[in-house]
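In this view, the complex is presented without one of its protein chains, the others remaining in place.
Order as written gives the chain letters A, B and C; numbering starts at 1 within each chain.
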Amino acid sequence: MNTGARITVIGGGSSYTPELVDGILNHYEEMPVEQITLVDISDGAEKMRIVAELSRRMIEQRGRKITLDTTLDRRAALKDRDFVCNQFRVGGLKARARDESIPMRYGAIGQETVGAGGFAKALRTIPVVLEIARDLEELGSKAWLLNFTNPASMVTQALLNHSNIRAIGLCNVPINMQMAIAQAFGVQVDEVGMDFFGLNHLSFARHIYIKGRDVTREVLHATTDAHQTLANIPAKEWGDDLLQAIQMLPNSYLRYYWFGDETYRQQTADLDAGKGTRAIRVMAIEAELFKTYQNPELKEKPPELQKRGGAYYSEVAVSVMSAIYANRPREMVVNIRNGHALPELAIDAAVEVSALIDGRGARPLYSGLMPNAVRGLIQQVKAFEDLTVEAAVTGDRDIALAALINNPLVPSTDVAAKILRDILRENSGYLPQFELEG
Amino acid sequence: MNTGARITVIGGGSSYTPELVDGILNHYEEMPVEQITLVDISDGAEKMRIVAELSRRMIEQRGRKITLDTTLDRRAALKDRDFVCNQFRVGGLKARARDESIPMRYGAIGQETVGAGGFAKALRTIPVVLEIARDLEELGSKAWLLNFTNPASMVTQALLNHSNIRAIGLCNVPINMQMAIAQAFGVQVDEVGMDFFGLNHLSFARHIYIKGRDVTREVLHATTDAHQTLANIPAKEWGDDLLQAIQMLPNSYLRYYWFGDETYRQQTADLDAGKGTRAIRVMAIEAELFKTYQNPELKEKPPELQKRGGAYYSEVAVSVMSAIYANRPREMVVNIRNGHALPELAIDAAVEVSALIDGRGARPLYSGLMPNAVRGLIQQVKAFEDLTVEAAVTGDRDIALAALINNPLVPSTDVAAKILRDILRENSGYLPQFELEG
Amino acid sequence: MNTGARITVIGGGSSYTPELVDGILNHYEEMPVEQITLVDISDGAEKMRIVAELSRRMIEQRGRKITLDTTLDRRAALKDRDFVCNQFRVGGLKARARDESIPMRYGAIGQETVGAGGFAKALRTIPVVLEIARDLEELGSKAWLLNFTNPASMVTQALLNHSNIRAIGLCNVPINMQMAIAQAFGVQVDEVGMDFFGLNHLSFARHIYIKGRDVTREVLHATTDAHQTLANIPAKEWGDDLLQAIQMLPNSYLRYYWFGDETYRQQTADLDAGKGTRAIRVMAIEAELFKTYQNPELKEKPPELQKRGGAYYSEVAVSVMSAIYANRPREMVVNIRNGHALPELAIDAAVEVSALIDGRGARPLYSGLMPNAVRGLIQQVKAFEDLTVEAAVTGDRDIALAALINNPLVPSTDVAAKILRDILRENSGYLPQFELEG
Partner (left out) sequence: MNTGARITVIGGGSSYTPELVDGILNHYEEMPVEQITLVDISDGAEKMRIVAELSRRMIEQRGRKITLDTTLDRRAALKDRDFVCNQFRVGGLKARARDESIPMRYGAIGQETVGAGGFAKALRTIPVVLEIARDLEELGSKAWLLNFTNPASMVTQALLNHSNIRAIGLCNVPINMQMAIAQAFGVQVDEVGMDFFGLNHLSFARHIYIKGRDVTREVLHATTDAHQTLANIPAKEWGDDLLQAIQMLPNSYLRYYWFGDETYRQQTADLDAGKGTRAIRVMAIEAELFKTYQNPELKEKPPELQKRGGAYYSEVAVSVMSAIYANRPREMVVNIRNGHALPELAIDAAVEVSALIDGRGARPLYSGLMPNAVRGLIQQVKAFEDLTVEAAVTGDRDIALAALINNPLVPSTDVAAKILRDILRENSGYLPQFELEG
């Protein structure tokens, strides 16, 4: 008989892993863990070795009996698991740098999860995620796949459309919004309620509650301080006019849709100033982090990890795992099958909504028509996502072009065609589903 | 007892009126007409006098007994009518010139029916159309209001949301597409069938039939010649890649959404070359036309009218009127209440779809899910339209800003705010519903 | 090249065939016909010979060049057809007699198209219809299957669920309602409009129009005479209270649902009086008819055919065929895929609604929420139909029981179980899909 949960982490060599291990240790009482298996590809073996050693020191320091092992054999690591966490990155930070820079050649925003960059990342990532799903299906696994790999919305959509496994897509932005509100009101985070809906990186807190009392107006009007500042996206205030027009608290990624001009100008300025794209800056942070990780005296998550972005990532992951494992109901924002939560999107759409997590998985708690002010944008981006998933699975260039034409961050059909050409050419090693152009 | 239909034309002084009278004369056997009343505002009285005289000569030349009278008393002209045709323009061509130029100040496309220009025209037009509807309601009228006044989609939407009168929105683009296909295949126009759906100026022929046979592939692949060229929008081919990705024949206005960059560059080049906006060019054509109209020897629609745009405008108007009047079923593309024709739009949305017209009015013939490749764009623009109608009725600046933020042809929130400021300021004489800014 | 339509009639030996041939001759100008092929099973060969000879005399009398041939090879007769008409009856009138009598053993209504009798007929008929569909699919046929075989709703549903062929379900009740209204108002039948919706034998004219004018109130309140009396179902007035409560003109079959008690008492009284069920009476009529048909001097449809029921059957069939064949739009009531016509039923439900028939097939013209007063009954019966189709295809007894429990004419679960047992036992020769009970 198991003495605790068995967890596999794909992309185990990521600098995030110590954060995840720290979270597991913090919630050990609620969810005892028997085994953590890190998986990575051979290029990541050395990094995986480093994080594995740090992780073992962390476990020992806290006096827990958790086996932490590593492997390059992904399929083997999927057997007999309760949870599989995806946190890998196909093509690494170099691919991210391309995702961020190709669109900018043609005047479009360069970002790794939205716009044409998110499109490129989806094309590379979805086939790999579906291979993992295929393995789990063939193994008859009952594991829950918790996916953090971006673009989380399209990855979850691909899993809904093309697999039968149990999957939940996760993101740390909603919990950061909740944390910021808790801090602003001086309450515990679980005393903050949010009616949350939308798509990953395109979502909104429609109503906000403190201990069951609706405080939405206060949040929108008084406390602009309540808006979170996340490390990995440019900080910017929404402005009173916009919040007045929208009447909801937006996910910080909305700036790409609403302030595209300015964001693009800033990105261009950063590039011109020699700062490089975000990927370039992250590479430097990572190099530092791995140096730190190798210090044999380090036995806990180092404070420098904060700079990496992804704050409270482990909080989200471990909260979901323990709610399922212990059948302990908990309201969280996750990416799951719509059903009828948002009736203006398809039943099978992957959406980001408030949900009840317990032993039966995740059930949407949100239900309602979307406000006019954001409905159209959400529907437009979901059409883009549907087309992108189809293109990623079929390798059909026509559908890929249709996808990009539908992305609000791609200015025109001509630009879409050029960006598509460059993406396919420069990612060819990762896109076997697309035939090479003659 | 009536000896024929009684028709009122609001905006009767328009240069289009002889086209409409010509159409009525051509279909007289199918729909006898007893009376045509032209209505205009005092500023248009002289033009109305000119077109009324030409129209009377045309009627006499064809040997019909139709009373044609003119008035400035709009409400009086709405009594005891079978049909009321809207073809007026609030603010005239000068307002159109502003609609076309304000957005261009901030890098956005300037067009009178789509984008920020269409938004401005909607704000001016909707209150006037709703006054007409109010008059018809108070008169207990059973007249059909046939609306050609642009933006036809939002005007129809406003009538659906805020009146109980019987209204149908009309546009000449679909019939031009049908005509072009008929010509390309060498058949009669009523032998061409189209499964047509979308919004006005954002619509698609999904399947095309000749005598009941599906010829969509032939139209899309072989006969690029089949695409119509309309006088009032820049000609441009779609390109094989795009048609391949979309798999439908698009309304020519799609170029504003799909080739915005290029269209904007061309508009800018025209301006720089001193050509002015389209409104400026139309003013010159109109001046010429009215000179021609005054020739007492002219007893028929002059060929120069073609240049004005609006080809087959009268064909659409008279076909709808006669199908209703004679209870003679006819399939046409019109703007009406969605019902469940397009289940991914709201039941009360105004949509442009194939419909059966007969004595009972217009019933949608289309039903189906929209293709991913265009669904999102249609939903996004419909959200813009809903917000614009709400702003036009309430005069709420927040909603007006939310509308512009949702328009795909407005690049960012900052630009939206600037355009909105200029529109409200420069149209203030026509926008009593909005309070003046402090 | 064809010189006219090619039509196959399955169940060609039916006494109805001369009616159909008469209709074809009446509409020959609109739809020239080249060939009519009658198909039947060997048991029906003699009857088929008789109707074929009469039919040929009728054709010759009218001076038309139509080849009329007969065959027992059904699949061969499906090749190169424009239309295939189903009018066969699996098990003949003997099976019908069982359908009518088994339910009455347990206190339930005995009728061949509704209630437990319709259920039994569906189990026998659906597998045969699906064999025909399979043949048409394998032949790559583009023929339209026009199905008159009852229960028409469930047969159409089975074709929608389990085949890809082009099928339309037909019934003569709606045209009889339209005819009766035309007569009552002294107008032509095509001047009567009906907003018609529901399921076959459970349908309603919600609004009725004469030349485009709504006359529903007049029909419901003044002219009880306007209600049709069909030969094959017991005549009965609805009563003012009921029409007041329903506010629509019901299909005459509604009496089984609304006046079940009385109908059952009358059926029992008929049986006790030695009249037998309707099947027994029809057998006698048929015997007479076939005697008449054999008279070599008879060269037209004999008046006695009226007694058989099915008035205007050929009018419906030929109107649909000629509208499709000549691409001539015509509004008719047919059984087709719902789409979104009735949003409270499933998209794939077979429904009976007003539709536009032309060369592209049948497109629903009705759209709207169903009135509370009948919505529930329609939904309940559709659930019964869905379960029955599933039982007919799978031979699953549990689903068959669930179907009967859901039929409003079956009083309880105990009765359902007994009726099911008897139906399966006494129809075993026609129900190979069901395993014999141990």
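Note that in this section a contact is a pair of C-beta atoms (placed from the backbone, for glycine too) under 8 Å apart; a residue touches a chain by one contact, two chains touch by 3 or more.
These numbers were taken from a predicted model, which means no experiment stands behind them.
**Q** Taking the complete complex into account, tell me which visible chains touch the one left out.
**A** Touched by the chain not displayed, across the whole complex: A, C.
**Q** Which listed residue, A:276, A:302 or A:339, touches the chain dropped from view?
**A** Residue touching the absent chain, from the options given: A:339.
**Q** Of A:218, A:241 or A:358, which sits in contact with the chain we cannot see?
**A** From the options A:218, A:241 or A:358, the contact with the absent chain belongs to A:358.
**Q** For a quick check of understanding: of C:242, C:271 or C:285, which residue touches the chain that isn't displayed?
**A** C:242
**Q** Going by the contact rule already stated, which one of A:3, A:266, A:306 or A:327 would touch the omitted chain in the full complex?
**A** The missing chain is touched by A:327.
**Q** Residues of subunit C in contact with the chain that isn't shown?
**A** Subunit C touches the missing chain through residues 239, 241-242, 244-246, 258-262, 344, 372-373, 375-377, 379-384, 386-387, 390, 398-399, 401-402, 405-406, 408, 411-415, 417.
**Q** For subunit A, which positions touch the chain that isn't shown here?
**A** On the side of subunit A, residues 191, 193, 209, 211-213, 324, 327, 329, 331, 339-341, 343, 356, 358-360, 363-368 touch the unshown chain.
Throughout what follows, only the chains that are shown with their structure count from here on.
**Q** With chains as vertices joined when they touch, what's the shape: line, ring, star, complete or other?
**A** Shape of the chain contacts: a line, open at both ends.
**Q** Looking only at C-beta pair counts, which chain-chain interface has the most contacts?
**A** Highest contact count among chain pairs: A-B.
**Q** Farthest chain from subunit C, going by mean C-alpha coordinates, please.
**A** It is A whose centre lies farthest from that of subunit C.
**Q** Go ahead and note the Å separation of the Cα centroids belonging to subunit B and subunit C.
**A** 45
**Q** Please list all residues of subunit A that touch 2 or more other chains.
**A** none
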